[in-house]
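Everything on this sheet refers to the single structure shown next.
Of the protein chains in this complex, one is absent; all others appear in place.
Now for subunit A:
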Amino acid sequence: MIKALLVRELTYLWRDRGLRNILLFGPLLGILIFYVTYSAQILTVIPTAVVDLDRSSASRDLVTKISQAEYLQIVAQPASAPEAEELIRRGDVLVTVVIPEDFGRHLTLGRQTSVYIGIDGSNMIYSTNATTAALTVAKTVSAEAGVKALMARGLPREQAKSAYQRVTLQEEPWFNPTLNYAYFLVLALILNIWQQCCTLAAATNIISETGRPSWTQFKLAGLSKWTLFVSKSVVHIGVFMLLILPIYGICFGLLKLPLHGSWLLLLLFTLVFAIALHSVGTLASSFARNPVDSTRFGMIIALPSFILSGYGWPLEAMPSFVQSVVKLLPQTWFFQGLNYFTFKDPGWLFARHYFVALGLIAVVCYSGAAVITSRK
């Protein structure tokens, strides 16, 4: 009996062309789209305009430094600040540097001088990178100017250098040393597509039987709902896991995304998440009045869950009631844990509370679905 139910559910999933295409091609398409999108891995070319109002050797030196900066690319040298502003406004450049008229003279005299750096803040990704790149140049220039000023007061070069650089700040990003966007985003975005497809599939679990005339056959057979839906759920979760294997294989094997934790731990974590996710979909499908309703419920759960998971915007920055509510969603635990399980090697002890949380969600949701379905 169980074998017949499993085979029939697999047949159902395979022959439902829409569902099959969503499950098979959705995540794979996600890999292609997101990897191509983030193939540059970091933003290297930030178009920059430099306005040199001073035209001294010091200002020319600064322009050279800007042009040599790793991520800044000088694409225009307008004659005035308003012209540079217009370039930002039109989107031709993202950074504009204005070197004032008396820049060289102030430097020579050891006086403080300021260089204006304008950054297009309308795109946060661009502006964050542009700010970092511009500040790196500014820091170097400022340090050099400081050393020169001390040398002008008679200090030997080495002494001036060590006096100025008495405190050095050494930055070292851990786990993702090059601050690679692809490492941070690609896997999470693909898994987001995967979890959305899985939620939609899970949201049909019960209503796809009870909402169809063939439900009569199960009722007539006197088959226990427990046997039926456990069999269906086993197939669903098995399919979800079969789908994740090529995704992980491509991401960690082919695309070389970082996996510092253990494979086994990551797969177990994904399995527990798949079960919790399936339980949420099953609960939604138990109170849906028809398959269209259940798809709507699935979408309502799946679509915002990634945003709410705290992956893109930290949970701690959300209002406290939102923080509490989103912890009811398995996606929050999964995407919170994902970075630990891939970038770091947190170990089994750390993983325990993620497993417990996801397990609890599964128990509560499956129990709710069982109570509702027992009345049908």
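We take it that contacts are C-beta pairs under 8 Å (C-beta built on N, C-alpha and C of every residue); 3 or more make two chains touch, one makes a residue touch a chain; residues count from 1.
We adopt the following convention: contacts and distances are computed from a predicted model.
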According to its UniProt entry, is the unseen chain "Multisubunit sodium/proton antiporter MrpD subunit", "ABC-2 type transport system ATP-binding protein", "Rod shape-determining protein MreD" or "Acyl-CoA dehydrogenase"? "ABC-2 type transport system ATP-binding protein"
Would you mind spotting which of A:Gly154, A:Gly222 or A:Pro319 touches the chain that isn't drawn? A:Gly222
Interface with the undisplayed chain - residues on subunit A: 1, 4, 8, 11-12, 15-16, 212-223
